[in-house]
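As you look at this complex, bear in mind that one protein chain is not there, while each of the others sits in place.
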Amino acid sequence: MRELKVLGVVIFFTLVVYIGVEPFAHSQMHPHVAPADFAFKDLPTQTKTGDANKGAESFMNAGCIGCHGLKSQGMTSPFDDATASASFGVVPPDLSSSGLIYDTNFLAALIKNPAHALNVEHKFNENKPHPMTQFYGLGGDIDQEVADIVAYLKSVAPQKIEDKELFQDACQRCHSMKYANITSNSDTEALTKYMGSTPPDLSMMIRSKGKDYLETFINNPQKQLKGTAMPRVGLTEQAQEQVISYMENTGDRKKAERDALGPKVIGFMIIFTILAYLWKVKIWREVH
Amino acid sequence: MAEITKANGIGDWFDQRLATKKLAKVMMTEYWIPKDINFLWAMGVVLVVLFKILIISGIFLLMYYKPDVNLAFDSVNYTIMQEVEYGWLWRHMHGVAASLIFLVIYIHMFTGIYYGSYKKGREMIWLTGMALFGMFSAEAFSGYMLPWGQMSYWAAQVITNLFGGIPVIGDALVIWIRGDFTVADPTLTRFFMLHVLLLPLVIILLIAVHFYSLRIPHVNNQEGENIDFDVESEKYLAGNKKESKVVPFWPVFLSKDFFVVGIALTLFFYLTFYHFNFAMDPINFEPANAMKTPAHIYPEWYFLWSYEVLRGFFFPVGPIAAMDIGLAAFGFANVIFMIFPFLDRDPIVKPAHQRPRFKIWFWILLVDMIVLTVYGKLPPIGVNTWIGFVAAMTFILLFVALPFITKKDAGGAK
Partner (left out) sequence: MAVKQSRRDFLGMAFGGFAAVGGAISLVAMKQTWDPLPSVQAAGFTTVDLSNMEDGQLSTITWRGKPIFILKKTADMKKNVNRDVVVGNADYSVMIGLCTHLGCIPTWAPSTLQFKCACHGGEFDENGVNTFGPPPRPMDIPPFKIDGTKLVLGETGPEYEKLVAKA
């Protein structure tokens, strides 16, 4: 009958507006990107099998601890945070968990050519080198030596890591997360100069960017934000999931409560509507 | 002095002092509404319910919100959203209701246009209604500033900049509105005052006048029939409910309203819990940064058609700058709806489907405003700018044409 036609017209035009303004417009503003590549296909695959014991020696000889700490093995960083920030622009990360949270091939590629693996070659070149120097080898087969070092890092890494600790190891050197009481350990001024702009606080990033965006962004920042100074840090799929989960717990702590309460309130309104309809019919029966 | 006697019951006690029985008849049981209506007639009550939700959720947000540029963002996104028990619920309800109320306002407005409920004694209803639209727009704009996110800041910056286009006093006016050279703390606190006190009071006052202005001309009906309410109400009160062309506001009209409200609130809560990004734009979850404009900037959806008229004129004409043409068009677009009753030269109240030229005019206007809305959101590049221009010109031409086509329709009817 006519009222249903009217309802149909209203719903139709409302949907046209909604679809145009939301899904359609947003697809225009944020074109679809390829999904995250946790295999890091653009980087070479390791050909050698690493020996952790040899790797322990190579690790020391390579001079990694000249900048990096390896807390779990009792090796602290030679710099305090302030000095490290002043020297490098950012505090070099502690490597205790690196064997667990970063992809193996990525680690190998990183050691051999940091700027390339991190995807920041648009910023660093011979005239402006990346603060982490390339590994030129210890005289032997460089690929074997790198494989050994990576194997060593994997051997000293924990089996599991808490979300918060992972976040601190992978992200805290640049990013703060006020709502989790985490402050970046690099000096803000030095960091801003090094990066070109201040890395944003991540407290609400899960809501301002959304899970889908973050999944592709963290895996390769250049995909979503071409030219950004943020490096690709090489997290494994599991590690990235933990980071995003941590961001959700900080920026959208009440999601579970919200999802649980929804059906109850909507259910209440449905019953309300049914009762309202029954009463309306009763009342209008007298006047039709 | 009224004759006060011993009351027989508490109802009678109040009636002797406040005439509550008479009041109930006038406002409720003998306030006559035509029977020939559809669910669109319920939009008014839906608006009242949504406004009530905004006020109540607003009251709870107000308990924890801090109107200071250093504290605002965290007071909303940390304290209210993540610490306060049900704080997230009040915030989601407030944001979704604000967006939904504009959908219902537009439906309500276009219902009035379609059925001719703005003329023949109903001009004041229309004028107060359009004033309410203006006040709600100001309320929405001031409210959006409060979380102090990226959109809050940049929307405020852009919209306050608009006033610079006013000749002679423009630049000084912008600084005066902001209370500072740029959008800053004084701007936030004064818009907080507007949003929380002054505008709600004005809105409540306007709603009261809007309701009052409805009483004497009475509510319209689907055919635009000029009902004799005295005769019809007599029929109803005599027990002839089925023959009468009217029904009382309470309980008959309201019983249908409650059902429509039920459906509206079911949808509302679904959106509140599960689908709210359209109302709480993700960009606003980034703290305001005066040094960085977001890559994509746009107002809330209900302002988009107006925004597109503003940017629809992107080339100068002779000595007049594009910006000034756009501003003039924007001013025109926002004011022209106000004088709608006086642009319609057909004095007879009829639904659009009984007015051949007006019917076409109506659907073109609706489609045009939807095109303006969608293109107001799209980046202004390539063919989008030209479509925006055509849509904006169409809007202006529609209103220029309105007096002529309605006169033609009226002439034809004779």
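Letters A and B mark the chains as written, and numbering starts fresh at 1 in each.
The rule is simple: a residue touches a chain if its C-beta (ideal position, glycine included) is under 8 Å from a C-beta of that chain, and two chains touch if they have at least 3 such contacts.
Everything quoted here is computed from the prediction, not taken from an experiment.
Colleague: With respect to the chain omitted from the figure, which of B:V46, B:L89 or B:A352 is a touching residue?
Modeller: B:L89
Colleague: Among A:I11, A:L225 or A:L278, exactly one should touch the missing chain; which is it?
Modeller: A:L278
Colleague: Just checking the interface: what residues of chain B touch the absent partner chain?
Modeller: 60, 63, 79, 83-87, 89-90, 251, 258
Colleague: Tell me where the left-out chain touches chain A, residue by residue.
Modeller: On the chain A side, contact with the omitted chain comes from 268, 271-272, 275-276, 278-279, 282-283.
Following the convention adopted for this analysis, only the chains that are shown with their structure count from here on.
Colleague: Where the centres are mean C-alpha positions, what is the separation of chain A from chain B, in Å?
Modeller: Measuring from centre to centre gives 41 Å for this pair.
Colleague: In their complex, what parts of chain B are in touch with chain A?
Modeller: By the definition above, chain B touches chain A via 35, 38-40, 74, 77-78, 81-82, 88-89, 92, 103, 107, 241-242, 244, 247, 251-252, 255-256, 258-259, 261-263, 265-266, 269-270, 272-274, 277-278, 282-287, 295-296, 301, 304, 366, 370, 373-374, 377-379.
Colleague: Which of the residues in chain A end up touching chain B in this complex?
Modeller: Against chain B, the touching part of chain A is residues 2-3, 6-7, 10, 13-14, 16-18, 20-22, 24-25, 28-29, 178-179, 200-201, 203-205, 207-210, 251, 253-254, 257-259, 261-262, 265-266, 269-270, 272-274, 276-277, 279-280, 283-284, 286-288.
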